[in-house]
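Complex shown without one protein chain; remaining protein chains in place.
First chain written, first letter: the chains are A and B, and each begins at residue 1.
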Amino acid sequence: MLNHFEITFKSIIRDRIFHGIIFSALIFLLIPSVATLSMRQATELSMTLSLSLISFILLLLSLFLGGTHLWRDIERRYTYPVLSWPSSRSAYLVGKFSGIAAFIFLVALLLGGVAVLTVLITAGIYPPERPIVWNLFFLSIFFDACKYILIVAFAFLFSSVATSFFLPVFGSICIYFVGNASQQVHDYINAPATIGISSITKNMATFVYYILPNFSAFDFKINAVYRVPIQVSGVLMTGVYFVVYLCMVISVATLLFEKREMN
Amino acid sequence: MGGTKRHILSFCLFCLCYGLILGPFVNYMHNKPYAEKLGVLPTIATLKFLSADQKLLIGSSLVMRVITYFGGLAEMAKNKIEIPPDFPVMSRTIHAAVKLDPYNNDAYYFAQSFLVWDVGQIDIANSLLIEGMRYRTWDWYLPYFVGFNYAYFKHDFKSAAYYYQKAAELSGQELHINLAGRFMQESGQIDHAISYLTLMAKDASNPVAKKTFETRLTAFKQVSLIEKARDRFTLKYNRLPESVDELVRTGLLDKTPSDPYGGTFFLLPDGKVGTSSKFAFKNPKGNRPDSGATP
Partner (left out) sequence: MKALEIHNLVKIFKTKKGQSVHALNDLSFDVMQGEVFGFLGPNGAGKSTTIKTLVGLITPSSGNALINGVPVSTGTARLKVGYLPENPAFYDYLTPEEYLTYVARSFLVPVAEVPRCIEQTLKLLELWDARKRQMRSFSKGMVQRVGLAQVLVHDPDIYILDEPMSGLDPLGRSLVKNIILELKNRGKTVFFSTHITDDVEKVCDRVGIIVKGSLVAVNNVENLLKGGVEGYLVSLQSADSTLQNLAPFSVLRQSGTIFEYYIPKDGFNRFMELVIRSGSEVVLVETRRKNLEDYFLSLVK
């Protein structure tokens, strides 16, 4: 498994599309000057922009790496020799997945470092009213990375059955939107002020809500930007949710991948 | 195959774990403070830029967020959970939505339904609506709202008459001229409000807004009942009644009217009808310029 992990890591680093995506991190250079446009909260704005930029880069990475990596191995028949080796298919899939996951964490960490510099520069020019809480800042980036790793897991799930890249790429884009909206839709449907929805629809919606991923849980951007403290229980809950949900998705993916015919 | 069985088993195990944490998790998400959910917005210029070609979509989603947020608060209030609504954020969000999509009727509608009653920001609401009139040139609702706000809240009857006239021109109905005329006499304030709210409630397609209007309408109808009883009392006894109870005792009211906001009605020394609820489920401090005890 470690073996697959290493090769995946190598492949990402040598990938040209990855170089292109990382190139977009140059936008960080613009953030301090853009942040000065804000009159009253330059530091907050630079934090918001940094976090959003990190999110955006991680989103691109997760869609591109998750959506094409496994699929390309199958499409280009790299899997023929590899899957005939003694290690199991699940080891291959999990190894590959953890390679990408580790990579996303690494990129998040690096970009987080760049973001800290950016925010420090802005804060140096326009000192904020309240001190910056770096713990919250990093926690927000960490959970953001978790969210995108979950998207990679879904992309792997789709790749394990897909014969073209449409399902993994567009499927995970859908998951991205659905996962971000699920809590809002749930709240709306279950707001008692919402009338005219039958109880059957409501129950079905609730059931779907239970199954779909909930990315709102991973959103701690506001806490980071406005230093709103997070309860430890909230962090733990989100962490446990991430691990369990991830295991669930990956176990379905391996199950399907084990059964897949390599024609 | 043994492998498959093991995989199915581990999948079931994870599902079980998921089932175990789902309850607490859903609970946690449900109780995640609302202030966090409405979130912050970038400046409107940034938002416009970020929305790219999806300005309408983003605008609508902002309005939806505010509506859901507000609906949730109303529900919590009913369950005696006090969470102060973040009116400034709501107001900002609506503003942003209007900037992204100046035609978004929901935004104006919702602004009118909470900015004026709950926040008392009449000027903000009016400037928003007047801005909107530049875009929604066919819509008589916006001038009608403005006219109502001028007349009812600001007692600026000249401006009110001007906007009612505009509304009348657009709607092609005499209704608004009549309204303006009736209102000019400065009698029957409460009837004026009732006719306004009836119209609003009738047209409300959003359940949250509808409910808001209907609640207020119910309350105002009760006030109207009390006022009518008071007037009959004054005719009969040639003095003002001392309390609502007195009206009930003298048989001019069937029973003590109940305030849907959970307060109790009372009579002020000058005979005006007030309520302890101040016509709101809760009264966030500092958001209301006047006492608001009387409609």
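Everything below uses one rule, namely that a contact is a pair of C-beta atoms (placed from the backbone, for glycine too) under 8 Å apart; a residue touches a chain by one contact, two chains touch by 3 or more.
Computed from a predicted model, the values in this text were never measured in an experiment.
The residue touching the chain not shown here, chosen from A:83, A:185, A:212 or A:256, is A:83. In the full complex, chain A contacts the hidden chain through residues 3, 6-7, 10-11, 14-15, 76-78, 80-88, 259, 261-263.
Just so it is clear, only the chains that are shown with their structure count from here on.
With each centre defined as the average position of its C-alpha atoms, the distance from chain A to chain B rounds to 38 Å.
Chain contact summary for the complex, chain B toward chain A: residues 3-4, 7-8, 10-11, 14-15, 17-18, 21-22, 24-26, 28-29, 32, 36-37, 39-40, 42-43, 45, 64-65, 68, 71-72, 74-75, 78, 207-208, 211. On the chain A side of its complex with chain B, the touching residues are 37-38, 45, 48, 88, 90, 183-184, 187-188, 191-196, 210, 214, 216-217, 222-223, 225-226, 228, 233-234, 237, 240-241, 244-245, 247-248, 251-252, 254-255, 258-259.
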